[in-house]
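Only one protein chain is missing; all other protein chains are in place.
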Amino acid sequence: MEELSTTVSDLAMSVDNIWVLIATCLVMFMQAGFALVEVGFTRAKNAANILMKNLMDFAIGSLAFWFIGYSIMFGEDIAGFMGQITLFFGPDEVDGLPQITKLMFQTVFAATAATIVSGAMAERTRFGAYLIYSLVITLVIYPISGHWTWGGGWLSELGFIDFAGSTVVHSVGGWAALIGAALLGPRVGKYVNGQAKAIPGHNLVLGALGVFILWLGWFGFNPGSQLAAAGKDNAIAISHIFATTNLAAAAGAVASMIISWMRYKRPSLSITLNGALAGLVGITAGCAAVSLGSAAIIGAISGVALVFSLEFIENKLKIDDPVGAISVHGVCGALGTLLVGVFATEGGLLNGGGFAQLGVQAIGVFSTMGWVVATSFILFFAIKKTVGLRESKRVEEEGLDIYEHGESVYNSI
Amino acid sequence: MEELSTTVSDLAMSVDNIWVLIATCLVMFMQAGFALVEVGFTRAKNAANILMKNLMDFAIGSLAFWFIGYSIMFGEDIAGFMGQITLFFGPDEVDGLPQITKLMFQTVFAATAATIVSGAMAERTRFGAYLIYSLVITLVIYPISGHWTWGGGWLSELGFIDFAGSTVVHSVGGWAALIGAALLGPRVGKYVNGQAKAIPGHNLVLGALGVFILWLGWFGFNPGSQLAAAGKDNAIAISHIFATTNLAAAAGAVASMIISWMRYKRPSLSITLNGALAGLVGITAGCAAVSLGSAAIIGAISGVALVFSLEFIENKLKIDDPVGAISVHGVCGALGTLLVGVFATEGGLLNGGGFAQLGVQAIGVFSTMGWVVATSFILFFAIKKTVGLRESKRVEEEGLDIYEHGESVYNSI
Amino acid sequence: MEELSTTVSDLAMSVDNIWVLIATCLVMFMQAGFALVEVGFTRAKNAANILMKNLMDFAIGSLAFWFIGYSIMFGEDIAGFMGQITLFFGPDEVDGLPQITKLMFQTVFAATAATIVSGAMAERTRFGAYLIYSLVITLVIYPISGHWTWGGGWLSELGFIDFAGSTVVHSVGGWAALIGAALLGPRVGKYVNGQAKAIPGHNLVLGALGVFILWLGWFGFNPGSQLAAAGKDNAIAISHIFATTNLAAAAGAVASMIISWMRYKRPSLSITLNGALAGLVGITAGCAAVSLGSAAIIGAISGVALVFSLEFIENKLKIDDPVGAISVHGVCGALGTLLVGVFATEGGLLNGGGFAQLGVQAIGVFSTMGWVVATSFILFFAIKKTVGLRESKRVEEEGLDIYEHGESVYNSI
Amino acid sequence: MKRVEAIIRKTKFTEMQAALHEAGIDFMSYWEVRGVGKAVEERSYRGIVYDTSIIERIMVTFYCQDQFLDPAIKAILSSAKTGEIGDGKIFVSDVERAIKIRNGEEGTDALN
Amino acid sequence: MKRVEAIIRKTKFTEMQAALHEAGIDFMSYWEVRGVGKAVEERSYRGIVYDTSIIERIMVTFYCQDQFLDPAIKAILSSAKTGEIGDGKIFVSDVERAIKIRNGEEGTDALN
Partner (left out) sequence: MKRVEAIIRKTKFTEMQAALHEAGIDFMSYWEVRGVGKAVEERSYRGIVYDTSIIERIMVTFYCQDQFLDPAIKAILSSAKTGEIGDGKIFVSDVERAIKIRNGEEGTDALN
């Protein structure tokens, strides 16, 4: 009897384990999605460079997060600020889940945060500089703010809700992207007499395939963050999260299409693709805390906000973000996190919870933003002053592929 | 003891649940597969339009099916014809499976039916008209005939076998595609003096990748339709379905390659890719009801039928179907459903079951066909007379992308 | 009570079953990955041919392995050499796992071995000849050597460790590729006055996407080979394997990038992509037997070896392997298998186990190599002397697509 | 011997080829170009709306004997014209020599 | 009437188009070409390092009246030049006839 009971609880753990591992696979596949979106929305002459950056984000990130990143994020809490460092984390033990399963799941999340930046800084960043950035964000910047919310740090104490990482993952990437792109300056030819010019991506089929892959991957990202699947409550929870995720994405796509139709007279593919992502980023924080209806609304709001954010960053801030990463991940990530305070079934403003949760959400959003802006400014500034952040005008014009990598991606004859 | 027993049964439900959710992911990914097949088999100047249509099929479909489609299909039966409508279905309850899991699984199926049409009507349909169609099929046409077979309606009473939807999903899409393409008329230049001309797709690599993705997705489509995975019987069932699905696809590809080799003197990639899909569509109805050997035969028959159907529709009916959707989904879907009556291990003609099952299969196939032909004719005809179905010749010639969406998918400089 | 206990053990089997089926899906998807890598690393004029070969590898392989391949490999042992043949294997029974689940899992492995060769022989092989090869390797060559290690044959008796198939799958493909490519001779224009010329692949975006897909698929390939997921030990095991797989891939990519940077002055995308695959192939044998740290080292060693192997085969052996399949699968597969003898946590040279295991590993590696080299030499030689192995110079120059398949993959107007 | 270069709409190529065939022109080479001209179209990309006069066109080149010139021009004018801005232009210039690579033939024999 | 063919760096196209516009040239056609010239670059692919003098360039062609020729050449020289090897060339030749497809107009009227 006791034995059977142990068997059953081990079995429950096994179910949780395969659920999280499968979610890990789905999130890992998002790397391909990001690579495709970024390569599709930029020019052919820089395609090898973008692919290398995406590949290295994941490769270096996997090694770095294993090395110390994971333990900084999830190690025993030190003053609410960071975790105790353990080198090369990975005991073959079970603690709710196999420890290594947790390591893997968190690794693919960390790589997501890192890879967001690559799109915003595309087509003009030195490859070596990018590698340094990628290493530092995975080793330090992301794990520390991640610890605050997910690792038992001070934000989690406050009751900050960010279920799957609108802020912890996406905004972190988005704000780092903002700082990186701002310090880099716009691509040659992006602004002529202060007027933004369109530099269309070279292959939107790749971009669209990337968005489909990302949408798929999000079914690992959000429902996987439940970190469990066994038992009635978990089953209902992951199923609910699955649906909120999907409805928000759908609403984001539809909303941004409509807005683009109204503002630019035609339903724009490039906007709509970003709109689906905006909905996904927006719902990530609240996917477990809001109803299906609220999820659709959050998605729609994110899709609308996206369009205006793209315009604002491009025309007012004059920051050149070739793939819209700052708007999609930074702005919609922050917005989605705040909206949890509005729509949460328990404690949300609209559900009679008052402003308390919204206040906490704001603290979480802005403290994380502050951390990332400060540290990534220091990082990029240091890189700029030492190895250099930006390629020469000549190399940028002719394309990074040939000068940085000695290869071109498309070849005939 | 009792508690343990509940835990175990909850655990079994959890296993079913993750199985169905993973299947949902796989089927959702088929949207990317369809998008790639359709974009690859058409011309570059309409690529943005096709991608938008595919994206919107899924986005609008997700919202619409949640809104009322699901309850029309699965709500309490009303006279065998349709289900009781519930607005915004989605209670956080378990009924065999979490209700929302069922909603999600059925949503991706509904989106599949909708998206089939987009390929057949490619390169000449007004975008707005397509959105109306897409909304109506997901809201009404598909859920009602779906209810007949899967929702407890009159066909299910008769004993009609369509396990995963050769008829319920694929034929519905295929016949709607037939009516849509017929009412639209062929693309400019498709027929010259009554003679069909080849208009080769612009990128068959995309088409092939799409087929691989669809093949993968079918491992969610068919084995997922078991809607359970826990217990010996379910384990054996999903494993069996997995194999019938794969063998039929393989046989479909090989058969159509051989036929193309014989008829056109060379093994044709464009035919073989469609042949694999034909095998998959063909086995979908009977995947749980036939032996592995029968599955391979059904796949081969579908692959052969495909080639002749393509020729018949193109040369005799003179209906222009750029991606072969009518043949793959309509014809092979109907054929596969009928063949269940021939090959079913229990009740099939060849297994001594007489003509009874075959008769029921025919009723199911033709009643569904009648319903879809009638309703989609009304729908497309109404669209044609109001907002207009077809783009102007000028826009069609220059490409829908620039005039409908103001964007081109491939850009240089 | 007894009943409950059966329910639980059935449930455990069900968990194992869905785990293996999902792994099967992931490995099946590797077919798309291989197709993309191969098509991307070769020229546009042969793209249809490569896609057809990849599609047929899987289609024919699925049928052939079901026909007799599976039972040759896993049937009752005959003299340690091969299994007892059963035609059309597939009883609806459970033996640990549903038998058909095992069939499916092994089918996708067999197709992997077959498809490796297609890249090495790309751009010059007759299509018909390739089909014969593909059939024979899946029917005979692969199952027999596979039986030795995994089917209870003589190598498994010796204690040879090849957990997921560095040797059983990858090296088998790699050595067949070596013989095939050697007998074919280099592509026209590959060697000018004995000097190797670069013939760059036509689309490295496709190649990179393929590598991401393969990396993903490997999370089915290796952790799926545990063939179980239920219970604490299995949970820990698959989680461990997941991590060793990922770290080796990451280390392989980073290592080969660094080496390419040093040797060719720039970090090369084409090398780095292959480096990730090298790491994956290298860890496949030992993924369950080594620590995370050792996995990273094995990956790095494989990534370094890859670069030198590519050069050696190209410049010294003067064998033309357009996608590097011999180096990635043959060389790194053998190397990875040997390194198990060095790094295995139990019995590895560095962990105090002496040379015993290493010796056994060497026996496994070289006996398998001998078998494959001998049989595939006979096979390719027989094809050469009968139907002919290589296309005419004219056809090769103009591209196989038009002459073999009557189609081109990229079309405009 | 003349060289005729016609810049036309992509969609008119098939019709023009047929018309030229009627006019005795069976050999030609063509490729895609982008043209800057009077035809202006509106585009948008990720929120930037812009006008472009850069449109896709086909450049068709053929070399023919002088007596085929006028019929050929007539054939192009009748087949490639829509009457709307963007129809394109025909340019004629002189060619001194033509050689057929297959057999080294020179002059008018080399033209077809 | 002249035909001007300029082979330039891809990245200089936008600047050159603006400069030509100043010089009165508003119509042109262009396409991507590969050039073999003095500019040599190092490449590597899967372990083979090689030098190539094949680089991507843009071929711009326009047809204009004789009096526009010199300003146009000046405009190109000033806008498309970097001073480094690989800037490309301009070639001028004579054109006999020009016809506008839209309305059949001939001669200088057909040029724009």
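As written, the chains take the letters A, B, C, D and E, and residue 1 is the first residue of each chain.
Assume contacts are C-beta pairs under 8 Å (C-beta built on N, C-alpha and C of every residue); 3 or more make two chains touch, one makes a residue touch a chain.
Note that the coordinates shown come from a computational prediction; the quantities given were computed from them, not determined experimentally.
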Selected from E:K10, E:R43 or E:R57 as touching the chain missing from the view: E:R57
Positions on chain D where the hidden chain makes contact: 3, 17, 26-31, 63, 93-104, 110-112
Interface residues of chain B (partner: the chain not displayed): 41, 196-198, 200-201, 260, 263-266, 268, 270-271, 274, 307, 310-311, 314, 324
For chain C, residues in touch with the removed chain: 188-189, 394, 397-398, 402, 406-408
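Here is the rule we go by: only the chains that are shown with their structure count from here on.
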Turn needed to bring chain B onto chain C - CA fit, degrees, nearest 5: 120
Relative to chain B, chain with the most remote C-alpha centre: E
Chain pair with more C-beta contacts, A-E versus A-D: A-D
Inter-chain centre distance, chain B versus chain D - centres from mean C-alpha coordinates, in Å: 44
Between chain E and chain B, distance of the C-alpha-averaged centres to the nearest whole Å: 51
Between chain E and chain C, distance of the C-alpha-averaged centres to the nearest whole Å: 50
Chain C residues counted as touching two or more neighbouring chains: 1, 4, 8, 11, 15, 18, 22, 200-201, 203, 264-266, 268, 270, 412
Touching two or more other chains - residue numbers and ranges from chain E: 10, 14, 42-45, 49
